[in-house]
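All protein chains but one are shown at their positions in the complex.
So that you can tell them apart, the chains are marked A and B in the order they are listed, and the count of residues begins at 1 in each.
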Amino acid sequence: MFKRITFLPLTIVFAVSVLFAIYLWQIGPGGKDISTLPSAMIDKPVPEFDLAPIEGRKLGLKSGDLKSGLSLVNVWASWCPPCRVEHPFLMELAEKGVTIYGINYRDKPADALRFLRNLGDPYKRIGADTTGRVSIEWGIYGYPETFLVDQTGRIRYRHVGPISSEVIENVFDSLMEKISKK
Amino acid sequence: MTPEIGHYAAALALVFSMAQGVIPLWGAHKNNPLLMNVAVVTARFQFILVLLAFICLILSFVASDFSVALVAQNSHTLKPLIYKISGVWGNHEGSMLLWILILAFFGLLVGEFGNNLPPSLRARVLSIQGLIGAGFIAFLLFTSNPFIRLDPPPLQGSGLNPLLQDPGLAFHPPFLYLGYVGFSMAFSFAIAALIEGRVDPAWARWVRPWTLVAWTSLTIGIALGSWWAYYELGWGGWWFWDPVENASFLPWLLGTALLHSALVLEKRDTLKSWTILLSILAFGASLLGTFLVRSGVLTSVHTFATDPERGVFILLLFLIVLGGGLLLYAIRAQSLKVGGLFAPISREGALILNNLFLATSFAVVLLGTLYPLLLDAFGAGKVSVGAPFFNATFVPLMVPLLIACPIGAKMAWKRGDLSGALSRLKAAFAASLVVIIFSMLLDENRSLLAAGSLGIAAWLMIGITLDFLEKIGLPKRSAGEVFRRFVNLPRSVWGAATAHFALGVMVAGITVSSVWQVERIQIMRPGDKVEIGGYTVLFEGAGQVDGPNYTALQGSFSVFRGTDKVTVLLPEKRSYPAENSSTTEAAIHTNLYSDLYIVLGDTDQKGGWATRIYFNPLVPWIWVGAILMAAGGAVSLTDRRLRVGAPRRAVHTENSAIPQEH
Partner (left out) sequence: MKTVIFLLFFLVTPALAIQPDEILEDKVLEERARVISKELRCLVCQNQSIDDSDAPLAKDLRVLVRERLQAGESDEKVIEFVADRYGDFVLLRPPVKASTLTLWISPIVILIVGVIFLLMRFRKQEKNMPVKVPPLSSEETKKLEAALGEDKR
């Protein structure tokens, strides 16, 4: 057995190299983004929360609001550049009739209102998370993030980063169709 | 014109390295001295050409020639000259060129000073070096060319990350690379020995200086990086078990194991296969680190080389070099003559124990570093393996190693006397018990862990000192005799004693600084005082100062001990407009026993400033320990038996090696 053992290091190095190759391929062009984390909240009910509206608006957001039908919950802030990038797509979705709720993360009310005035308002309701506490309840780590919540108030999907037409076509459309069929 | 000359020189160096990789190997096979000697010439030319390329790149940086893409991305006209130069290796392409330069330099050294080696061994070693060089020069030219031009050139460069504009960091990479690349020598010697089928004490002695150079440089490199993290990052931490840090620590662990196992091979003509394996793996670990950092597998958004082509290329290099080496090992190691017998209770037994623990801790750090990647590749979820894991696994593995160290040093080769060694260490044992009891009594938290590890530090320092005194004949011998021994003691004994003593210094520094650190975080207004570690720190105020390429908010703190003014500390928050980022410059007052460490935070806009003041007892010992450790390596390097020309295979017989030490 001491003769065969000299092959052990080679075997290990070979196995590790194969693993690296697989991983390089996985994260290669068009592959997965290794900095994106899966949400720990998938298939869990939305957390309990009750947020006041942005100062100067009427409707706030609480967990009960999310149980009345399929919806998207978008976390945004006026100071976050990618949020501006994704905003037209949110507008598009809202025009198509998708219910979108907003959580406005650590924003100045005046800035947030100006943002909506200039770029349009796709949100049915917006809760102002001034302390960041509710964002923690949702397990949010990057801005923007968009959650898909089903009619029973369960989180079904999370997208980190700005949504784009590809994300809508490839992910949200099919998911929403699948969930609403049930 | 300059970058084109550099580019051309690098391309020509590739041709020479390929010639060096093939011709001498063939010559050694055919036993043709002419072909074998080609290696010396090609090594010389390869070095000159790579040096020329490197100088060209430096000139482009110094001249701020922004038509060179790399200069435009990493430099700025306002940058001080030293950082223009260190900017050469503050990026992927330039640092690869430095890597290759050092590789070529080692090749040159073997060619010019390797006259004591048998011609065939030298030819083969240089050939392997040539092949490695060819791989990396090709990598540089085809995926990471530093000489690419921009058209049209930008008017100004985008600057170098301010965190890198620091004297500590200017020299951190060159030392690290001396270490990584230095292990390529052990690798090449191992491959050459496998080809020749001959591993003996003479071989061990030929490799030793190279391993010592690599290990010493790597020790300095890691220490510089950790020292820099300590003063630059602003919260007094100095080691974070980050994957990128681990990447430099892995070859160090194997290199340390190799230094010890090669001793057994040298003195006892045994442990051949294992020593060869370590020689191959130490360089393999260096290559692994290169792959991890430059391929983007660790953190794709943040790493250096987001180009997947590079990742694939390095992986291929890794597989060819390490896989090829290990394949040869797998086939040939079986035919190595099993060496002499050894008893478990002996110097060699202790060294094997040392290797067991070092190899295990290597495996643990490796697994911890790769585990998140492994799980992610299998789609089994995302986990973090951070400092708490390594502290829970690596540290316990170090405890037996450190305890055994002075005992092992006291053992004789072949047949040691455990109870004899222990009885001669009685004083050290008693002293460390006293240290443990005292620290238990003085520490309000009664931390057994802290007391125990201080005890280990004392055990190491005193045990090693006792052993050293005994070796020079104290206290039994006459003064003249002691002096004679003191002078005549082999340098390697000096080196080993220094390095092992340094280990104790380091353990003490690590323990005391992490357990008894005092921290004060508060808002201070001008005139406010903070009492810490026997100092009174008076905040005088803060204002703006201008540097060459930055502006800074500078706080002024007067430090008193009693009523005596000790010093004025000026921590800064710098902002670099060209790079659009900022750094924190902690201000530190050190007296070699403790650091007073002050960081200036943000203002509350009402005249108050957030300040963090630390009293870090014994933290300087961590770096004093590292310096001593490296010094031990350097002293060992001057040992007579390693001198050029001294060891000749024909001259010595198997046993002549043994009495040299002890």
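Just so we're on the same page, a contact is a pair of C-beta atoms (placed from the backbone, for glycine too) under 8 Å apart; a residue touches a chain by one contact, two chains touch by 3 or more.
Please read these numbers as outputs of a predicted model, since none were measured by experiment.
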Among shown chains, those touching the left-out chain: A, B
Residue in contact with the excluded chain [from B:28, B:134 or B:169]: B:169
Contact with the hidden chain (one of B:367, B:437, B:545 or B:568): B:367
Residue of B:63, B:150, B:327 or B:523 touching the missing chain in the full complex: B:523
Residue, one of B:48, B:62, B:150 or B:233, that touches the chain absent here: B:233
Omitted-chain contact residue, chosen from B:148, B:387, B:427 or B:568: B:387
Hidden partner chain, residues of chain A it touches: 35, 37-41, 47, 106, 131-133, 135-139, 141-142
Absent-chain interface as seen on chain B, which is shown: 89-90, 95, 161, 163-164, 169, 172-173, 176-177, 222, 225-226, 228-229, 232-235, 237, 240, 242-245, 247-248, 289, 293, 299, 302-304, 341-345, 352, 356-357, 359-360, 363-364, 367-368, 371, 375, 380-389, 392-393, 397, 415-417, 419-420, 471, 473, 481, 485, 521-523, 581-584, 599, 601-602, 610, 612, 659, 662
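The rule is short, and it goes like this: only the chains that are shown with their structure count from here on.
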Averaged-CA centre spacing for the pair chain B and chain A, given as whole angstrom: 42
In the complex, chain A residues that touch chain B: 3, 6-7, 9-10, 13-14, 16-17, 19-24, 26-29, 33-35, 37-38
Complex interface listing, chain B residues touching chain A: 273, 277, 280-281, 284, 291, 295-297, 299-302, 308, 311-312, 315, 318-319, 322-323, 326-327, 329-331, 333-334, 370, 373-374, 376-377, 381-382
